[in-house]
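Below is a structure I'd like to ask you about.
Every protein chain of the complex appears in place save one, which is left out.
Presenting chain A:
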Amino acid sequence: MAASPAYGEEKGGSSSLGEPEYGHDPASGGIFASDYKRHDDLKEMLDSNKDSLKLEAMKRIVAMIARGKNASDLFPAVVKNVACKNIEVKKLVYVYLVRYAEEQQDLALLSISTFQRGLKDPNQLIRASALRVLSSIRVPIIVPIMMLAIKEAASDMSPYVRKTAAHAIPKLYSLDSDQKDQLIEVIEKLLADKTTLVAGSVVMAFEEVCPERIDLIHKNYRKLCNLLIDVEEWGQVVIINMLTRYARTQFLSPNQNESLLEESAEKAFYGSEEEDTKDAKAEAASLAKRKPYVMDPDHRLLLRNTKPLLQSRNAAVVMAVAQLYFHLAPKAEVGVIAKALVRLLRSHSEVQYVVLQNVATMSIKRRGMFEPYLKSFYIRSTDPTQIKILKLEVLTNLANETNISTILREFQTYIRSMDKDFVAATIQAIGRCATNIGKVRDTCLNGLVQLLSNRDELVVAESVVVIKKLLQMQPAQHSEIIKHMAKLTDNIQVPMARASILWLIGEYCEHVPKIAPDVLRKMAKSFTNEEDIVKLQVINLAAKLYLTNSKQSKLLTQYVLNLAKYDQNYDIRDRARFIRQLIVPTEKSGALNKYAKKLFLAQKPAPILESSFKDRDHFQLGSLSHLLNAKAVGYQELPDWPDEAPDPSVRNVEVPEWTKCTSREKRKDKVEKPFYSDSEGESGPTESADSEPESDSEESGSSSSSGTSSSSSEEEDEEEEEGGSEEQSEDKEGEEEEEEKRKKKKEKGGPRKASPRSVGSEEEEEAEGKKVKKAAGPQGKKGHAESSSEEASASESSSSGSDSGTEAPTVVEAKRRKIPSSKAGPKEISLLDLDDFTPPPPQPVPSSSIISTSLVTDLEGLTLTDTSLAPALLSPAFGAVRTYELLHRMAGEGLSVEYCFSRRPFPGDPHMVAVQIQISNNTDAEVKSLRVSEPKLLAGMRIQEFPEIESLAPGDTASVVMGIDFCDSTQAANFQLCTHTRHFYVSIQPPVGELMAPVFMSENEFRKEQEHLARRGEGKLTGMSEITEKLTLPEKCRSDHAIVQQVTSAANVGRVPCGADNEYRFAAKTVTSGSLVLITLEWREGAAAQLTVNSEKMVIGTMLVKDIIQALAQ
């Protein structure tokens, strides 16, 4: 400081610091405050230790930047402060850096390390801003660093940082487009992100980097549709525009059969405008009419989810939805957007301008849509001219036979406006109405003729031009008007109008044989002073007269042509030469001469007055290109509808978001809650990343918001009713049951195809002689209404069974129904295959606690905490049921007994394995009082005997269920089967796979549990809880389907959704102790695979591995 010049010192330390230094322009500062010195003083301040001085200096520098002054020579001094503690100084330094780094690349590199450090900061705001600045510095050398930073940030736990990463992608792309492939990977990853915060930004990046990679959207399509309502408004615009394009490539045109039904469709949509509630009806009606076309449910989803956004306060969002409807919706539904667009006309004049442009285009194609709002387009004298002209355009487009009189009356007032440009446009508009609507042509023409005596020349000129066009339609009747116009040539000076009159006279010179030569005479006189356009018409007139009336006009024509020959304009010279050759017969002139009359006086088609907005709709509405009517840089063409719809299954998601919603309460809540803002907000922010270090917290959190409206309301209703009827009969199980059903039904209701189910399983069932209800499996493609009704009947039958007290057989029966479903496609996760019945939890975990905890977590939008980690128990899912023989026919003296593990929870005791026993009486006599007695069990084992069978007629078969608590061991349970005459010693030995019941958990939970188990194992002995075995998959087991089937048949486990392709995960709990068993099967290249089983029970683990390998090897 001391060394600095006095002036600088004064500036630096004095009280005048507070104000930005406007007065210190080099020019105004005088010789003492030279530019150099002034900056010197800023440098001093930047070097000082005081933050306040630095801040002051930075503020002055930023003020300079804001005014466009060059402050680049301060770069070294500023860049030093990049690590300043004061956050405001730091921010201002960032501003400076971003502005000048491009110019001073070498120096800018000094700051990079600070940002790299910032990227690791615990504060998400600092991480994000470091990434922002780093990516904004346009220095090519740091591209690799940027790439790394973006990749890292893309998996940051804070959605805000991920959002910033999405923003950084286009920045990097514009700096180095070679990074495209890598960036697409990041985009793909971020597209899968489920937070609303990220969605808009990543779609933006997608649009800038790889808009052609429409395939990246498939998997995220439904999610984007469902999230849309909660995305911030700017993101909504970008997403809607992108989805419009997407839908155009993926769905069929909803209007393909429209043309026949045009009338009725129009009516339908008028109705819909009256009241929104009618919409659905109109929709249904119009859909019913169009039989052959069935709208893709995903197409419908998009339309349904965007519609509420018409109510947005943001004009851009409304416009985006409007264009989406215009381009994608069935004709009958497009009408809903009119109201919203008309509303925007109340907004700022710039908004009006853009909206009117779009309305003008729409009103050509869909006139009926805006007709009810005709008066909203009436023009006020205070409107800016450009708005007036656009409104006029719309009014003209809307004119039809019924409303033309009102419109013309309105036009009459416009003609007297002071705004002459507007008057001219009105006259044009009248002309257009007259051409389009024959009824009013004469009226319009008369009106326009009256305007010919208007005092304003512009008005007259415009009228002349329009009249000329109108006359061309029926010239014979209007020779009076032509005469009147001929008189005007004396007064009117506007070139276009003069040219029009001359053309008219020339064209219809036969109607005005006396006047025409006189006009030519006058024009010949003033020829040299005319405008070019008039001169050309004079020549035309002369030629035509020469051909029709050469006696009177020969000399005049020669004169005009001579004048034209020496004109300055080459067009005119050219024309004169051409016409002379054509009309004046000479020796040289050839055959053309004969046809001159035909050439000049041919019947000319009347011009069609068209809107300048016609055909503009080949540009995506609302786009810049549409507004300019020219392709803007980076405009993405709106593709035409495909003839054949591409495979809709590409949008199926393997790990559906909703599997994460563990409680049905949640989804119910969601649906009931309003779109815009869920009151979940009350319980705090959805995502508080800093407080939840686990990365999975985000995912489950986002799923809560994504669940918002995945199910349609109709579906909801149905389920509600059904659930209600069931709960009456089975209160205990009702809740979970309903949830399961919902999941299942959704699956069926969805568009995905159920994969073909193997015939074998059906046969198997038949062989067992069961009355199998084929509810779930094969008809996955049918409407859900059907399947749900079937389900309903199924549940009825089961509930009636339970009423009568003989619970066991019916349970079995009900269970049977699920067998086929387990054969469903390999990609289906087992969750879908569940039956209506859910076991009571095997552990004394009250079901309510599951619900409540998960409800809480839903509200928080966070991961399940440990307490809620009692994962929801599932009904079993499995393949073919294997039956074992308990008593052979021979040994049993005609009584044969078979058993199988039904994999049902045993009613009454969750710790027991249900064993289904089938007893056939092959004797000739009745077998009486069939029962179990004298069980010989190991310590801890228990048996719940089946109720005694009073009698079994010859040839009859009875099926009963007994429960056995095997204490998680594979020890056999021995007991006696008694009849009224005999005792048979029998034993049941369970395969290890039957000692467990499947549990449902998410991928994250699975991983967490696995880790947890592994860690516990380490505490004792490594490998204690993990058994890994390599195996070779035989040929037939190399499909997803086969693997899942084999594993589930070997053990009663539930499949866990898994992101990786070649990995299969299953989870179960042992029935007695409830300890987790986790199975991971990794399918490596070829036939190689690795099986890992984690379980606290080592014995079970080992045996399970053996069993599964055996099953797979079969």
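Criterion: a residue touches a chain if its C-beta (ideal position, glycine included) is under 8 Å from a C-beta of that chain, and two chains touch if they have at least 3 such contacts; residues count from 1.
Following the convention adopted for this analysis, contacts and distances are computed from a predicted model.
A.B. asks: So one subunit is absent here. Using its UniProt record, which name fits best from "Small ribosomal subunit protein mS31", "AP-3 complex subunit mu-1", "General transcription factor IIH subunit" or "AP complex subunit sigma"?
C.D. replies: "AP-3 complex subunit mu-1"
A.B. asks: I'm checking contacts with the chain that's been left out. Which of A:Y635, A:Y884 or A:F984 qualifies?
C.D. replies: A:Y635
A.B. asks: Hey, which of A:D73, A:E152, A:D176 or A:E233 is the one touching the hidden chain?
C.D. replies: Answering carefully, the residue with contact to the hidden chain is A:E233.
A.B. asks: In the complete assembly, which of A:S111, A:N241 or A:S1095 touches the absent chain?
C.D. replies: Considering all chains, including the one not shown, the answer is A:N241.
A.B. asks: For a quick check of understanding: of A:V355, A:V653, A:C967 or A:V986, which residue touches the chain that isn't displayed?
C.D. replies: A:V355
A.B. asks: Residue by residue, what part of chain A touches the chain that was omitted?
C.D. replies: So the residues of chain A touching the unseen chain are 18, 20, 22, 50-52, 55, 59, 62-63, 65-68, 86-89, 91-92, 94-95, 99, 102, 123-126, 128, 132, 135-136, 138, 158-160, 164, 167-168, 170-171, 174, 196-197, 201, 204, 208, 229-230, 232-234, 237, 241, 276, 308, 311-316, 318-320, 339-340, 342-343, 346, 348-351, 353-355, 375-376, 378, 380-382, 384-386, 410, 413, 416-418, 454-456, 622-625, 627-628, 630, 632-636, 672-682, 684-689, 705.
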